[in-house]
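Of the protein chains in this complex, all but one are displayed in their positions.
Labels run A and B following the written order; every chain starts at residue 1.
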Amino acid sequence: MSTSRRDFLRIALAAGAGVGLSACGSSGPESSSGAGGGAGSAKGSASYWYLTGEPGEGIRTNTVDRFNKANPKTQIEATTFQNDAYKTKIKTAIGAGQAPTIIWGWGGGGLKSYVDASQVEDLTDWFAQNSAVKDRLFPSSFGAATIGGKIYAMPAETVQPIVLYYNKTNFEKIGAEPPQSWGDIMDLVPKFNAEGIAPFSLGGQSRWTNMMWLEFLFDRIGGTEVFQAVFDGEKDAWSNPASIQALTEMQKLIEADGFIKGFSSITADSNADQALLFTGKAAMMLHGSWTYGSMATEGGDFVSSGNLGYMNFPPVEGGTGDPSDTVGNPGQYLSISAKASDAEKEIAKKFFAESVLSDAENKEWVGAGAIPIVNGTDSLLTGSKDEDWLKFVYATASGANVFAQSWDQALSPTAAEVLLDNIAKLFQLSISPQQYADNMNEVIGT
Amino acid sequence: MTTGAPTTLLTVGHSRAGRTGAVTWMALPALVFFIAFGVIPLLGVLALSFTRWDGIGEINPAGLDSWRVELNDPGLPHALKVTFEVMILSWVVQTPLSILIGVFLASHERYRAVLAVLYFIPLLLSSAAIAVAYKALLDPNFGLGAGLHIGFLSQDWLGKDKLALGAVVFIVSWQFIPFHSLIYQGAVRQIPRSMYEAAEIDGAGRVRQFWSITLPQLKYTIVASSTLMVVGSLTFFDLIFVLTAGGPGDATRVLALDMYKTGFQANLMGPASVIAVILVLVGLGLALLLRRIGGGGASDSQLEGA
Partner (left out) sequence: MTTTATSVDKPAAVRRPKNSRRQRRRGGPNWLGGLAGWIWLVIVMVPIYWIVITSFKTQANYYAMNPLKPPTSPTIDNYQLVIQSDFAQYFINSVLVTAGAIIPAVLLSFLAAFAIVRGNNWFLTGVNGVFLMGLAIPLQATIIPVYLIIIKLQLYDSLLAIILPSIAFAIPLSVLVLTNFIRDVPKELFESMRVDGASEWATLWNLAFPLTRPALVTVSIYNGLAVWNGFLLPLILTQSPGRRTLPLALWTFQGQYGVNVPAVLASVVLTTLPILILYAVGRRQLLSGLTAGFSK
């Protein structure tokens, strides 16, 4: 009947308008970060995802801009994410087949999970053909990029050892010296608390921040072999006496109120933990060297006036570890998505060869207080405004007997999640060192 | 009021069957949508629980592996415990308060106008917004309590296990008491005055009236509101995700959050699907249980005894 046809059209139109509106939305105006709807969509452009947070964010963006200027026909579109959100987002994107062309990462176990799922390009041959690119870089940086003897990522950016920072003014307030050993640390704790200063700032909700403490304690007490056993999949590796001792010492520090009140709800992404240090609410902080740059910019004159002290993590009395060892990120790693088109892959490779760790970029890293993983950077350090800091980082990174990769990046994502979970509980004092060891022993080798 | 009396006797003209044929197709589009994005995913969750998938690579059938892994994981009973704690505590806090406030709102016309405007604002905020705001408010160093220098308020609310759970229950109540009190208000206003008048004549005081008349008459509303609270609390995700991300440690890791973390962070989609199946079963079970307690059809008249 004519009436029903008309009415049917009315409904169809209404529903269609609703859906049509939404379809418009999915190809509608883009935000300023220029994401073309996920994987490199426009012809002649590749996509690249990386972390927010200065100074890294700005420097990465500049590198991309330089490349785009030099290559007007083949562009790279960048999208940024916060650290914790990124770790999940990149996985869902890869799983959805919508990974960016260039995948920023930490190498190690995370990279291995991509390799196992055939989601990233094998770059071994490319590096063989482009040896100039390979030879410029720190040889040690290729460790985390190599899975099963093949290279799956381009090492990039900077070495980032974990550093013990301290607020010199706070130390002067109580007339103390920076700690030279674990015993010193435990002694300082009540002294700072009496003054209303938190001994250590910590962004505990992020969990990997807690992990940095354990990485050092394990190393200082029992040497690198302790975690190496875990990584190699040895049974009951976590029940090693050195491991239990480290876990026990950790809880002792927490019980003594060594950390700022509320540390379990402070995230590292918001830089709240850094703020606690440079506003003087906390005396010390164990954190990555990348935070130097953001403290310099956000902390007023905290850094420039020389108020920021830094040192390697002190030894633990009676420990067998080498006090020169350090932990952290031996570099950042850029992989190429195996699902990208050939054109996109070529753009990415060009980017690797030409723009990543170019001289201009290296200068910017140094200017922000970080050491790019390029041979010979030490010559850039003299005369820079952060000379002392840079020389310290360089010495720590290159002088370390062993530079261990962050545990949550070395292990597989599944094991890493259990690890972070148990670390969080350990820091909450809701499980004992023995329980931690039992829980973690169950996932060794996964 | 017209009830569903046997209309076949009253039907004039087209037969019921003919009419049915004409309207049946109308239900199809909704059914299709619901099957596509409701029923199939539900079955899909069951299917996925028998696979091994890391979210990135291929999906591999794995028999009962994921079930074994998940059922042996101590995280699962813990998540169940946390979920039920939140559910029960929030019911215990919300229901009495909502009933009291609902009764109050039902009888005070003047205040109602003022209260109604401000009172229901929490309902309009998204869970994400509420979580973001409370995260700032409860910060032990920079929040409201710290700023006012009130020791009790500036505790490490979100950083200590028990306190975090309490904070979650409080915030949930803050968000939903207005809603439930609205429901109760509507229900109370439907109680016929005649019942109260009769009680007055019998000499019953206000308190007695409340217990003997108001509460029994609210029975079905209590069941409905409780069903909402209980089944709803199973799905808490947004608020807790933004507020504590399940922490500190796993003190607030409810089932839905456990599912998300297991699947999207630990790359264990199989076990995560197992959690999802459990979530569905618990939800269905609770809904049925409450219906049983509520005594069958909500269509029964509540006016018995009027």
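Here is the rule we use: a residue touches a chain if its C-beta (ideal position, glycine included) is under 8 Å from a C-beta of that chain, and two chains touch if they have at least 3 such contacts.
The model shown is predicted, which means the values in this text are computed figures rather than measured ones.
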item: Contacting the left-out chain in the complete assembly, out of B:148, B:215 or B:293; value: B:148
item: Contact residue for the chain not shown (choose from B:39, B:71, B:215 or B:293); value: B:39
item: Of A:82, A:169, A:251 or A:441, the residue in touch with the unshown chain; value: A:82
item: Hidden-chain contact residue, picked from the options B:69, B:137 or B:163; value: B:137
item: Absent-chain contact - pick from B:64, B:88, B:215 or B:284; value: B:284
item: Footprint left on chain B by the chain that the document does not show; value: 1-2, 4, 7, 10-14, 16-17, 19-20, 22-27, 29-31, 33-34, 36-42, 44-45, 47-48, 97, 100-101, 103-105, 107-109, 111, 115-129, 132-137, 139, 142, 144, 147-148, 174, 177-179, 182-183, 186-187, 189-190, 193, 196-197, 200, 206, 209, 221, 224-225, 228, 231, 234-235, 237-238, 241-242, 256, 259-260, 263-264, 269, 272-273, 276-277, 279-280, 283-284, 287-288, 298
item: Absent chain, residues of chain A that touch it; value: 1, 3-4, 7-8, 11, 14-15, 17-19, 21-26, 28-33, 35, 37-38, 52, 79, 82, 84-85, 89, 92-93, 95-98, 267, 269-272, 275
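Convention: only the chains that are shown with their structure count from here on.
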item: Interchain centroid distance [CA atoms averaged], chain A/chain B, Å; value: 38
item: Chain A - residues contacting chain B, complex; value: 87-88, 91-92, 94-95, 113-114, 116-119, 204-205, 260-265, 276, 281, 412-414, 416-418, 421, 424-425, 427-428, 430
item: Residues of chain B defined as touching chain A within the complex; value: 54-58, 75, 135, 139-141, 156-161, 164, 244-245, 247-251, 261, 264-268
